[in-house]
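In what follows, a single structure is set out as structure tokens and then discussed.
And now, subunit A:
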Amino acid sequence: MASTVIGAGITIEGEVSADDEIVVQGTIRGKLDAREGVTVEAGGVVEADIVSGPLSVAGHITGNITSSDKVELQAGARVVGNVKATRITIADGAQFKGNVDMDV
Partner candidate 1 sequence: MAQTRSTSTTTKHASPAVIGAGTRVRGRLTGDGDVEILGHLEGGVQLRGELFIGEGGRVVSDIDAGSLRVAGTLEGDVSVTGDVEILAGAKVRGDVRGASVSLEEGADLDGKLDCDFQLPSELADHAGHTGTTAKARR
Partner candidate 2 sequence: MALLTVIGRGVRIRGRVTGEADLTIEGHIEGEVAVSGDVTIESGGLVGANVSGRVIVVRGAVRGDLEAEDLVRLEEGARVVGDIRAPRIAIAKGGLVRGHVQTGGSSSGRPATASRAKVEAPAVRRAPVAPPRQAPAPVSAPAPRAAPVPAPLVAKSAVSAPRAVAAAAPAHAVSKGPPPPVVPALKKGAKAALKKKAQ
């Protein structure tokens, strides 16, 4: 259960860093650093490089993703950027453009 929710009507322009999980239903533009985990819900927009723990996206991400854990693209997700993660799942219906580096 995330303790930080960026609701649908909110836009943040700048750098966001979090000690806990973040759920994005609104918009973040800039930089996002959330080591505990990031969930970008449907309708959520992140135009930023993301450094995170596990990341799950059903919304839009434009930026590079560096995850210490797994990255999940749900159906309806749209991700443009490079992804560095230990594991990655791209569901049927997700859109993705970028490189994947799984640090093998």
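On how the list was made: all candidates are chains of the complex that A comes from, given by their letters.
Operating definition for what follows: a contact is a pair of C-beta atoms (placed from the backbone, for glycine too) under 8 Å apart; a residue touches a chain by one contact, two chains touch by 3 or more; residues count from 1.
Quick caveat: nothing in here was measured; it's all calculated off a predicted structure.
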Open item on the list: Need the partner of subunit A in this complex, chosen from 1 or 2. Which is it?
Closed with: 2
Task: subunit A to candidate 2 touching residues, read off their complex - done: 2-20, 22, 25-26, 30, 36
